Structures are given as C-alpha cells and as structure tokens.
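Before any comments, here is the structure.
All protein chains but one are shown at their positions in the complex.
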Amino acid sequence: MQAQYVTHYPLQEKPLFEAGERVRVRNAAPPGHIRTPFYIRGCAGEIERLCGAFPNPEELAQMRDGLPAKPLYRVRFAQKDVWPDYKGSPADVLEIEIFQHWLEKT
Amino acid sequence: MTDRGKYQPLSYFQLMEVTLRELLVEKGLITEEDVRRQVDDMRARTPERGARVVARAWSDTGFRQRLIDNGTKACEEIGLEVAPMRLVVVENSPRVHNVIVCTLCSCYPRPLLGIPPDWYKSRAYRSRMVREPRAVLKEFGLEMKDEIQIRVHDSTADMRYMVLPMRPAGTDGWNEERLASLVNRDSMIGVALPMAPESKDR
Partner (left out) sequence: MIQRGHHDMGGLDAGKVERTEHDYAGWERRVDALVMLMRRHRLTVDESRKNIEALPPEAYDRMSYYERWVASLAQTLIQRGIVTSDEIGRKMEDVCKRNT
C-alpha cells in the first residue's frame, strides 16, 4: 500500500504548537512543490487544531516517501490580518492547513 | 472509442489520452476494463451522495455530531465508503457561513460530490474567494449580512471539506429522502443555500 493511504501516521516528536496558540507563517519563497499558498506567507493566525501527521507533500512530489510524517495544523486567520483592504466583516476568517515547518512562534 | 458522434480528428491531448491508455494496457499496468469501471464509478459519484449525508445530519443530532467529529467514519455509518478521503464537514449556523475553495488546484470532496464544476477550478474563483468571499458569494446570488461570519476554507493539504448547510424552515416531519431532495451541490460547497420547501410541492 502506498504511503499516502495509511490512515494514521505516528507523531515522531511532540508537536510544537497547541490549539489557540498564535503563530506566523514563515515568509519564505522556495522553489519546488509547495502547498503553503503565497498569499498567507508572513501572516499571523491562530492554531485551530492539530490535524495529525502527514507525509511531506514537498517530498512526495519528488517521488520520495515524504517520511517521517510532519505535524499538520489547521490555522485560522482573520481576513483583515491577511488583506489590508479587506472589505467584509472584521469577524470573517480564512482557515488553511499548514505544515509545522512553515510555522513559527510570534 | 466510439463516443464521437461525427468524425473529428483527435486533438493533441485526446491523442495523448489514447496513447497513454494503450501503452499502460500493453505494459500490463491497467486493463481497458479497469478504465471503464473507474469511469462508471466516478459517474456514480454524484452530489446525491453528499445530500444523503446532509439529510441524515439534519434528521439525527447524534449523527450530526459524529459527522463533525470524523466525517469519513460517519459516512461509513450510512454505507458511503469515502476513505481514503479525510472528510471535514463544516457546519453553517445562523451566525456562521462556510465556503470551500482550493486556491492551488481543485481539491474537492469528490467521493461525495463527484467531479468539480468548471467554475470551481477557474482562475476567478480560486483567486477571489479567499480575498473577497462576500463579493463572490453575491455573484452567486448569496448576499450575506455583516452579522454573519464568513469562514473560507482553502483546501491546501490532505483534508477535504464539505459544508453542512442549515436545514430550511418548514421541513418539520420530512423524511430523509425528501430532505435530501432540497440539498444541491452548490449548498455543500457554500455558494448557495439549500432549496426552499415550496420548491418541492408534494
């Protein structure tokens, strides 16, 4: 069975972040296959939950197994913190799944 | 293949499809029957599957909670094998409206809703929904009051999202089949509301 279809990957180490914690998305722009959208880089948000550990898509794209699995979080951002000219309600949010190696403490 | 009504030369990409398929069959990696079966399986995956999940959640609060906690497992309860998809169901309420997008490609809960429509994969939807969801929703005919919080979910990783819309008023006592008939695909993406009961005169 290919690695992607294993239901659960064990967490190899204690996750760095907890639900409710403020984090910032790293402002990097590396080449390769990246699943952290450009628009969210450098933005600060809050950990909504730990989704689990998953193989790294950046490595899977290069025909490697992406292991050890890395912690993946759902991160919630206030829209007004992402777009300077956001016209909707100040309560509006964006939720995106971001791998731990793209996040840092604020 | 005999799906062309009248003779047209194959485009480069249609030619590529035939070519790759024949090569893969020749090399024993797949069979033509595999392809036919897979096409049929995908055809059978229509939004009616998602509608059944929604109707069950509207009818059964225990199921609704289990669906929110673990979407994939809950679907299995009603005979919908959606694994290996990791389904996350996000629930609308009077104060919260959810909408789904995949800015990077076109991730979509295919096992429940089928193949996504063209517009979901379009540049306009993918680029604008994260940035100006209210304007895009308005283009779809949904005007959201300021008091309602809009939550946009960008499917960037392994999870696949589906919206659990609010149950329309005036549907007390309706059975699941009847409830499911109100649930359209767009309401499970978040760009529409379910149909009103008046639209389904019985």
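For clarity, chains are labelled A and B in written order, and residue numbers in each chain start from 1.
Please note the rule applied: contacts are C-beta pairs under 8 Å (C-beta built on N, C-alpha and C of every residue); 3 or more make two chains touch, one makes a residue touch a chain.
All of these numbers come straight from a predicted model, not from anything done at the bench.
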Which residue of B:17, B:81, B:146 or B:177 touches the chain not shown here: B:17
Residue among B:68, B:96 or B:115 that touches the chain left out of view: B:115
Contact set of subunit A toward the excluded chain (per top definition): 2, 4, 29, 31-34, 37-40, 57, 60-63, 66, 82-83
Residue numbers in subunit B that touch the chain omitted from display: 1, 3, 9-10, 13-24, 27, 29-30, 34-35, 38-39, 42-43, 103-106, 115, 117-119, 121-128, 130-131, 136, 139-140, 154
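Rule of thumb we're sticking to: only the chains that are shown with their structure count from here on.
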Rounded Å distance between subunit A and subunit B, as computed from the means of their C-alpha atoms: 23
Interfacial residue positions of subunit B with respect to subunit A in the complex: 83-84, 103-104, 130-135, 146-159
Sites on subunit A touched by subunit B in the complex: 4-5, 7, 35-37, 39, 51, 54, 57, 72, 74, 79, 82-83, 86-89, 91-99
